[in-house]
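First the structure, in the form of structure tokens, and then the observations on it.
Each chain you see keeps its place in the complex, though not every chain is here.
So that you can tell them apart, the chains are marked A, B, C and D in the order they are listed, and the count of residues begins at 1 in each.
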Amino acid sequence: MERHRLVFSGSGGQGIITAAVILAEAAVLYENLIAVQTQSYGAEARGGATRSDVIISDSAIYFPKVNQPNVLICLSQEAYNKFSPIIRPGGLLITDTRYVKTHRKVDARQRELPMYQTVMEKIGKPIVFNICMLGALIGLTDFVKSGSVKKVLKTRIPSDFLEINEKALDLGMKLGNAYK
Amino acid sequence: MNENLKFIQGNEVCVEAALYTGLDFFAGYPITPSTEIMEHMAKRLPKIGGKFLQMEDEIASLCAIIGASLTGHKVMTATSGPGFSLMQEALGYAIVAEIPCVIVNVQRGGSSTGIPTHVGQGDVMQARWGTHGDHAIIVMTASNHQDVFAITVDAFNLAETYRTPVILLFDEVVGHMRERIFIPKKGEIPLVERLRASVKRGVDFHPYLPREDGRLPISDFGGVNRHNVTGLAHDMWGFPSDNPQVVHGLIRHLVDKIQNNTHKIAKYKEYYLQDARTILISYGSAARSALHVVENRRSRGEKLGLLELQTLWPFPYYLVQEKCADAKYVVVVEMNMGQILQAVKVSVDRPERVFLANRIDGVFITPTDIRNILRLIEGKGV
Amino acid sequence: MEEPKLKELVINRDWCKGCGICVHFCPKKVLELDDNEKAFAKRPEDCICCKLCEFRCPDLAIEIISSRGTARRAPTKGLLL
Amino acid sequence: MAIRDYIRERFFPHIWCPGCGHGMVLNGLLRAIEKIGLDKNEIVMVSGIGCSARIAGYVDFHTMHTIHGRALAFATGIKMSRPELKLIVPMGDGDALAIGGNHFIHAARRNMDMTAIVMNNRVYGMTGGQYSPLSGYGTMSTTSPYSNIDHAFDVVELSVAAGASFVGRTTTYHAKQMADILGQAIIHKGFSVVEIMSQCPTCFGRQNRLGSAIDMLEHFKENTTPIGSKAKQKNPDLIERGIFVQKKMPEYCSEYEKIIERAMVTVHHRDRRGHREYN
């Protein structure tokens, strides 16, 4: 298996880290893969581009950080400005249309998805934005199965919120597939 | 799904391992990047009937667990640099009064408040020498979650074996990183339990007189052997004494029980040392980058090896000397200004072949950093 | 004394974090949040210059400049901003 | 001067979360200082560690961001060595009363002239939401996931018992009262304590399902009342706001001046030391 190096980025409160953890956990618990997740804690709330790195692989991972991601997700303008230069050529860059105005070309597949908008239109709860993003990622790629992610959601999300989360995941996947 | 397979933070692994040993008492005060340890304890302990206390500060936390240890419980506290500095007086007390307990320091960057959310390994020498007076101490560390588990269990075992506080010196990267871990089944890792005095009610009881095998039985507060615990120099009954012979005996005992057992205490891992021309010595999260470089270069046929230390104190001088005897270069990889470097230099013949590959700016040291330094050492320039 | 009259309602958009406190507690409902979640004066004409918004803004992002009030700097020198 | 002249603009926007009460405390404090008309060079602000403590970086006074819980001890040294300076010591509830509780009561006991502000959001904000000694019984936090069994200090009662000569309390909602009480506290000659109930929507609000910053401010409005109000008699659960103690008492630095005078004329002979020399 090819080694996947992902960087999730955005601003505090968007659920970036949770999404990264869910993905990696799904890979480890349900797909017998190896994964490592780290995050950088910003001192500042303002301008604090939150970042979480995930590596997924079928062989041992030592260095746990991602220098050049082949998948980069940016959910805020600051995050985009800060991290878009580090994407690995040929990689995948996912941004949200509501939050990010892309302003330069990178040598990568660039996908600007209306994830926030979709969530607000179809579910109306911004809290599941991150799960929709995860769905989109799965839709666009295929290294983790959506079923695995759903299993993780079941263990992490209180039952009364489970449905909207699953719905958000499905919406995201559709979006991802559509923009594939 | 394997029931025992988990994908969690290093801090949580530490909690799971402590519970595995039978820990049922924790007291602490939050501080980044160790806070998750106490947060998980707060969730987990009441569920198993254990006790969780949030104290007013760090020294109170250490005092509280020392107290709880005396009633026979396995205990732990967790903190980071600033809190560890505040614990030093109570740490000395636990050493002198010989109270088993485990203190976790998840290191962050810098001295003083420093760079709280960033990584560093600057507390290595403090862990050895932070409290006043001559003493010895056991300090352990690990670089991945499976080892964090094993070493944490080990820390509790050593605390009981030698009736002493043990420091677990992790770092921000290990503490916050999530990776997979298989939680061992009950019984898979042997546990050392508290050795309790077997004297009957009324029989003279010497809480500070080692047995033939060196271990010191203890009696729980609340049991039939009442005794006295003090931080003053004390005799074998635990009562204050300033008799020079008693004092001498006590201090030698405290140091020797650990120093003389370095062979038994020292844990390490080695990778490709047999024929290594260049040996990296590292520990904690830095060892991950070191191992990355080693695997990488080995795959290119270069003779690199890694000695990963898991016991930092007592420092296994003999081990380092032996392993490095034939190496041309020894490169210590750590995230400080060379705290283990000094000990390595003292260990080996020809200390001039020992180099330092480090970072001190709060950024996790990368394989590239190490490679760049190796090139310089080998005379190849930047 | 004369009723104070609003001269300018200054909102520092770089500092405003869109918490909505000024909006919610304005007795005259003068303020609203825009699309970018920054406060702005929707109905400045209703403002009674009570300055509660200025006093309560956690980000020091609002300033009420009224005919009676403190101007941004050196008002004693009669500067009108 | 406008309040903007009292801040270090280049560090704005500040690091606090949207709607954080700490910004409102900063706002109120600056207004109080502006009203009194203090010169920036005569004010020293000393803080500890916490979200609250970051306030010191934003004001253009002599500022000191120290270590967790010890701000008052640093301030004591500054004031004693230079009594003409005005000392303002803002602290979080954890900073002031968890790790810093001892310095707090001793500073109150000494009655040295300085103003301690407890920015009470009932939680350790900076470390992500653990309970504090002011959280109170029944609150939720990351370290009281089954609800808190620790009783809270009453900052006012504790300060009074410890000897503070000025004690007040208000909330961030009561912006004008806040500026007023802070002003009086700063002018007061002696140790003054002002507790300001401050909302932390991110940690305390979220975990205790108190809604947004706005909801929390409404809560302050509804659950507090002026000292001695009728409302309080009807509903004893209401928290009183206002100035509880404001009394003239010998101030430490002035007292010390007398010691200096006395010392200059005293001749010492023999050690008066007891025989004990130990531990």
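Methods note: a residue touches a chain if its C-beta (ideal position, glycine included) is under 8 Å from a C-beta of that chain, and two chains touch if they have at least 3 such contacts.
Just so it is clear, the model here is predicted, and its values are computed rather than measured.
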Counting over the whole complex in this file, how many of each chain type are there? A x2, B x2, C x2, D x2
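As a working rule, only the chains that are shown with their structure count from here on.
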Rounded Å distance, chain B centre to chain C centre (Cα mean): 57
Rounded to the nearest Å, the gap separating the Cα centres of chain A and chain B is 36
Gap in Å, rounded to a whole number, between the CA centres of chain D and chain A: 42
Sites on chain A at which at least two other chains make contact: 43, 46
In chain B, residues with contacts to at least two other chains: 32
Where on chain B is chain D touching in the complex? 29-32, 35, 38-39, 42-43, 46, 52, 54, 56-58, 82, 112-113, 232
Interfacial residue positions of chain C with respect to chain D in the complex: 14-15, 17-21, 24-25, 52, 55-61, 70-73, 75
Complex contact set, residues of chain D against chain C: 2-5, 7, 12-14, 16-24, 26-28, 30-31, 172-173, 175-176, 179, 212-214, 217
